[in-house]
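What you see is the complex with one protein chain gone and the rest in place.
Moving on to chain A:
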Amino acid sequence: MEIFNHNANVNFLGMRKFSVGIAILLMVASIALIAVKSLNYGLDFTGGVSLVMDYDQPVQVGDVRDALEKGGMEHAVVQSMGGTKEVSIRLQPKDDPQSGVANGGKVNLDKIADDVTKTLQAARPDAKLKSRDYVGSAVGEELRSDGIVAAIVVMLGIGLYLGIRFEWRFAVAAIATEAHDALVTVGIFALTQREFDLTVLASVLAVIGYSINDKVVVFDRVRELFRLARKAEPEEILNRSINNTLSRTIITALFTGITMAALYFFGGPAVHGFAITMLIGILVGTLSSIFVASPILLWLGVSKQDLMPKTKENPELARRP
């Protein structure tokens, strides 16, 4: 079975001004969104309030979560503790619609504890507050900068490898599109104000990995076709490369997408953020592999000469007939 017409020769490069224009627009919009709306950082980043509730009768973690959601506290982290009658709830002050953090700016621990207790007692009268405390953030300053360093090292490492294995133009194109993919993915988080926690951060870094994988496959074909072609018109070669790898690009995106969708729907709330980020990243990465990476190569002026295998000056070989 084949979905794609293998004779298709869509002129992807022909729409390069349009497609790259959109990409740049998306990037600028993402940066603006991140700057203006900022990310909705999760407890991992911001810290918050930790409460322990005690029930007279055994309670299900899911029920507690439902009760909190009904009260408008949607992002609370609920975990069972010790036995079946104790749960720990961690939440950010802003999750509590009544806490009024926005006006005061200062967290009123008593008020939040009170609100949560009332909300839970509305569902189960036997809920009692056992203890309450502030929580620091799991992601310390150093860890946050570690994440940024990791992302930069990833990009440099990949750039270096591509520079050696291919050519510097490929490294530049790859890093530019990677930055685009990561930015746009984070930008969508800023737009939707979904919670940005540590697993989401891990996922954004994974998006970089996926996206580079995707680009390298196209680049590899570009190199192969350039080397094979006698008369190499860059635009034509690039177009052919995208078309030749198109079915693979989309099938792989679909397959990976399927697993991430399974994770999203059945993996439970702990991996929701991860799965949704990957789904966004796969979409963005696939589109940029098709529409953005190659035009950059073209503009950088990739040519057949750049890609011929480097023959070393070998006097031994030169002497041979």
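Please note the rule applied: a contact is a pair of C-beta atoms (placed from the backbone, for glycine too) under 8 Å apart; a residue touches a chain by one contact, two chains touch by 3 or more; residues count from 1.
Heads up, the rule we're going with is that contacts and distances are computed from a predicted model.
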| item | value |
| --- | --- |
| Missing subunit (named according to UniProt) among the choices "Protein translocase subunit SecD", "FAD-binding protein", "Repeat protein (TIGR03806 family)" or "ABC transporter permease" | "Protein translocase subunit SecD" |
| Of A:A8, A:L191, A:A229 or A:L254, the residue in touch with the unshown chain | A:L254 |
| On chain A, residues whose C-beta touches the chain left out of the figure | 1-3, 6, 47, 50, 61, 79-84, 133-140, 143, 146-147, 149-151, 153-154, 157-158, 161-162, 165, 174, 198-199, 201-203, 205-206, 208-210, 212-213, 216-217, 219-221, 224, 244-245, 247-248, 251-252, 254-260, 262-263, 266-268, 270-271, 274-275, 278 |
